[in-house]
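Take a look at the structure below.
Missing here is one protein chain; the remaining ones are kept as they sit in the complex.
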Amino acid sequence: MNLVFEILVAVLIIIGGVFTLIGSWGMVKLPELMSRLHAPTKATTLGVGGALLASMLYFAAFKSHLSLHELLISMFLFLTAPITAHFLAKAHIHRHVDPVRELPRPDGHGWGTFEAPHDAAAEMKAVMDDGPDPAAAEKAHNDDAGRSPR
Amino acid sequence: MSDRATASAADKRGWLPHPLLSASLVLVWLLLQNSLDLGNLLLGLVLGLGIPLWTSGLWPKRLRVKSWVAVLRYSVMVIGDIVLANIDVARLILFRRASELRTRWVSVPLELSSPEAITVLAGTVTMTPGTVSCDLSADGRYLLVHCLDAPDTEQIVREIKTRYEARLKEIFE
Partner (left out) sequence: MIDHALSFALGATSLALLLNLWRLVHGPSVIDRVLAVDTMVINMIALIIFYGIHEGTPVYFEAALILAMFGFVSTVAFCRFVLRGDIIE
């Protein structure tokens, strides 16, 4: 039984190491930023995921210390990796991409990085109508305004 | 005016404006403390009740989930897809010459309208094979997706729509 766990932990550790390395290698190898963005967001999540699973299994099986911190870290990384990638892509589009020549054009309105949200006012109103009260929002806003100079 | 408005809002939302947020806060607190003591549980409950009340002005609408079975099935499917995506991208990085990759931009028309559903879809697209979601059109009806290697853009759009969007539609709308 111990041997099974040992093999499993070792395999997970190796998977983690290999995918971490591949992700970083892709970042060096690929020619332009948008394709470089693919490498770390994908390969690295499995790399860290493998490492975290290995450590969870290792401490549970050999140190009889069940630790769920790893679960929290991997949850956090899986939630934040797409957000980071999205933000980096938006920053790249904003700085270096010509929306007319390089991007496909959606029907109607342009991409959000270059145009203000279309019906922000109507949406705000809808939210206000069935949601909370304007007074609370106003109060929150005032609180913010009071806090910001400090 | 402010008294009446506050009172009606309190009636509407009660002490538990976001039960899901409360539950996940308690869970995260317990995971963070790594224990199930009564003290930690109580402190977690206080945080789980207090933080949603305190921040409810920032997130007025309550999230509605139609079917929890569908959520579970979707999560399992996405985790499987993430593993496959990793292997896929690793193969592309290792065994394909960079000049042979057909990178391109694709715009995916959306049928989803709620912001939460679009957020989940964008996150899923980023984590799955060879695609990163980059931008949303100003009216929220198109998603800009970058593909690492796309011989057939039609097929990618179709896959995103049938595999992920249809299921999210079941869950959220």
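For clarity, chains are labelled A and B in written order, and residue numbers in each chain start from 1.
In this text, a contact is a pair of C-beta atoms (placed from the backbone, for glycine too) under 8 Å apart; a residue touches a chain by one contact, two chains touch by 3 or more.
Here the structure is a predicted model, which is why all the values come from computation and not from measurement.
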Neighbouring displayed chains - absent chain, whole complex: A
Footprint left on chain A by the chain that the document does not show: 6-7, 9-11, 13-14, 16-18, 20-21, 23-25, 27-28, 33, 36-37, 40, 44, 47-48, 51-52, 54-55, 58-59, 63, 65, 67, 69-70, 72-73, 76-77, 80, 83-84, 87-88, 90-92, 94-96, 113, 148
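Going forward, only the chains that are shown with their structure count from here on.
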Geometric centre distance via CA averages, chain B-chain A, whole Å: 10
Chain A contact footprint on chain B (complex, rising order): 1-2, 5-6, 8-9, 12-13, 28, 31-32, 34, 56-58, 60-61, 82-83, 85-86, 89-90, 93-94, 98-99, 101, 103, 105-107, 109, 122-123, 126-127, 130, 132-142, 144, 146, 148
Residue ranges of chain A in contact with chain B within the complex: 19, 22, 25-26, 29-32, 34-35, 37-39, 41-43, 45-46, 67-69, 71-72, 78-79, 81-83, 85-86, 89-90, 93, 102-113, 115-119, 127-128, 130-137, 139-140
